[in-house]
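In this view, the complex is presented without one of its protein chains, the others remaining in place.
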Amino acid sequence: MDSRSPVTPPEGGGQGGSRTERGLRPALAAVGLVVALALPYVLPGTTSLLVIVGVFFLIVLGLNLLMGQAGQTSLGQTLFMAIGGYGAGLLALKLHWPTALAAAGMAVVSAGVAAVLGAAFLRLRGYYLALATLGLAVITQNLATGLGPLTGGPSGLVGIPSLRLGPIVFFSDQANYYLVLVVCGLGAWFVGNLQRGQTGRALSAIAADPQAAAMLGIKPSRYKTRAFVVSAVFASLGGSLYAFYFRFISPEMVGVTVAFAIVIMLTLGGARTLAGPLIGALLLQGLPMAGQRVALWEPLVAGLVLIVIVTYFPLGIWGGTRALIGRWRP
Amino acid sequence: MTEPLLAVEDLTRRFGGLTAVNDVSCGVEPGTILGVIGPNGAGKTTLLDLITGFTRPDAGTVRFAGRDIGGIEPYRLPSLGLMRTFQSARLVPELTVRENVMLGAYRFTRSRFLSDGLRLPVSRREERGLAARADELLRFLELQGVADRIAIDLPAGVQHLVEVGRGLAGGPRLLMLDEPAAGLDDTETAELGEVLRAVRTGGIAVVLIEHNIDLVMNISDRVLVLDAGVAIADGAPERVRADAAVIAAYLGEEGRDT
Partner (left out) sequence: MNMVDSIQVVLGGLIVGCVYALIAVGMSLIYSVSRIINLAQGGFVVLAALTAVSLQQRLGTSPFVVLVLVVLIFTVGLGAVDIVVMRPAARRATPDQVLLVTVGVLQTIGGLLLLLWGSLPYTMQPFTGAKPLVIGGVKIATQYFWIVGALALAVAGLWFLLHRTGLGLTMRATAQNPEAARLNGVDVDRVRLIAFGISGAMAALAGATVIPMTFLQFDTVTPYAVTGFIAAVIGGLGSTAGAVAGGLLLGVLEGVFSRYTSSSLAEVAAIAVLIILLLLRPAGLFGRVSEVRR
């Protein structure tokens, strides 16, 4: 085999990303953190909403890797939300598993399911993949409804305990908010690292041109499956957090509409960024809370926005803004 | 027993009624340059596609480093030491020039989802090494000035050079280039020639598909001429230049056109 020296040792040299952005990033993150920590005190009425936004941010972050980075459309992330939500809920409720262990266990199960499904599904081209995963979303909602004895049927699974870590029980809105904040922070850090590293570059290469990527030694099917697995773990954890927070989960919470909403959040905010998913989750989950009348308009507006964004602003709100700023910079 | 680094034997590929590559044989020795010329549609790109497993041959074999690579999945080739570029550069659109070249060294990196996501030491070390290696190659190709530019914002000629850099980053034993001088002016073409000579001196074999006859004749150790899928000449540049069939099929016409 080849014995040429691998990558030459460190010693300074280049850096990834433009200098301005690299300087800005820690500053932005610090400001974001302070705001996030203060939010429950500044806007106490919104804490519950923010928990939900956080849960969806986490799920969209995972999808960002699969859809944004690797270019594989999945309309079926609710399957893994359901595995995480129902699975962890049932383990905790019926078998009295420690809640955190139940969530972790279901994340592993989701990863396994994604690995198996991914191997079969990700061979499908463009919209056939989207359609097959849409099938998963419909199956998910119907199984949650139809397997009554297990899932509680249409009225959902009630009596799920709150998440508990050692002596701390995450019962209040605030406790859950900070929990979700930590998990989202870790998730964003993980996805950001991935995007900036060799793995992120490899995923981008696959999205752009699988053949050319293969000619660099990248095996597209392996990367796509792994991206699917990571997205499944994020969705599963999101689902578990969701169920432990509400102490309840129902078919509607993992319904097809939610599956669409997750994709809309990513597209709306802008894929391949970290802020995009947050903006998307805030807009789509936040708007309905602004009042009864707004909630009634939300599905219509979400649909129209999806059409307009996909057609005219494929980079999304955040991606588009960044591109604009980039163009103006000397 | 000595076998060339790349040994192509009786390779044939048909597209419907058209035989794009017709019973072509050729070989490349380590540290030499094989120039491949021929009119548009002669089957040059198809020949590369056959060698790299992008299309399946109807007949014939391809051996690389003593190993049959017929029907191999393309992603295995870089680790065998075979890299290629494309006729229309296929860089990753949203990455910078440096990042594209860093990706070329993919086969040397061990960090994957977990180590990259958690920024483990192995990942950080490799990242620094990759960037340094990329910058080294970009200096070699005199592209350091555009290292931070988004690759596809650059002119086509420069993109081809970046692809060459990406190919070299993979530490190949054989580098196959599909019309790398397309879009370069005369000075840049001459510089590319120097680069390829230096590459050869480093012991790397090169297959160079080119329309620029002067470049090919100047730097190749051997030239293969394809016409309508058939290898009509194969030998030292001077001999090929003098070959009557080649003049009739290709060089003569080229002379008339330009």
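Each chain carries a letter (A and B) given by its place in the written order, and its residues are counted from 1.
Please note the rule applied: contacts are C-beta pairs under 8 Å (C-beta built on N, C-alpha and C of every residue); 3 or more make two chains touch, one makes a residue touch a chain.
Please read all numbers here as calculations on a predicted model, not as lab measurements.
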What chains on display are touched by the one that is not shown?
A
Omitted-chain contact residue, chosen from A:Ile249, A:Val263, A:Ile279 or A:Ile317:
A:Val263
Just to verify: which one of A:Pro210, A:Gly238, A:Gly270 or A:Gly319 makes contact with the chain not shown?
A:Pro210
Return the single residue from A:Thr47, A:Thr73, A:Thr99 or A:Gln198 that touches the missing chain.
A:Thr73
Contact footprint on chain A, counting only the chain that is left out
73, 75, 120-121, 123-132, 134-136, 138-139, 141-143, 145-148, 210, 256-257, 260, 263-264, 267, 296-307, 310-312, 314
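Methods note: only the chains that are shown with their structure count from here on.
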Using mean CA coordinates as chain centres, what's the gap between chain A and chain B in Å?
40
What part of chain A is in contact with chain B in the complex they form?
1-2, 4, 6-16, 18, 190-191, 193-194, 197-202, 204-205, 208-209, 211-212, 214-220, 226, 230, 272
Where on chain B is chain A touching in the complex?
52, 54, 73-81, 83-84, 86, 90, 92-96, 98-99, 102-109, 111-113, 116-119, 123, 125-136, 147-148, 166, 170-171, 173
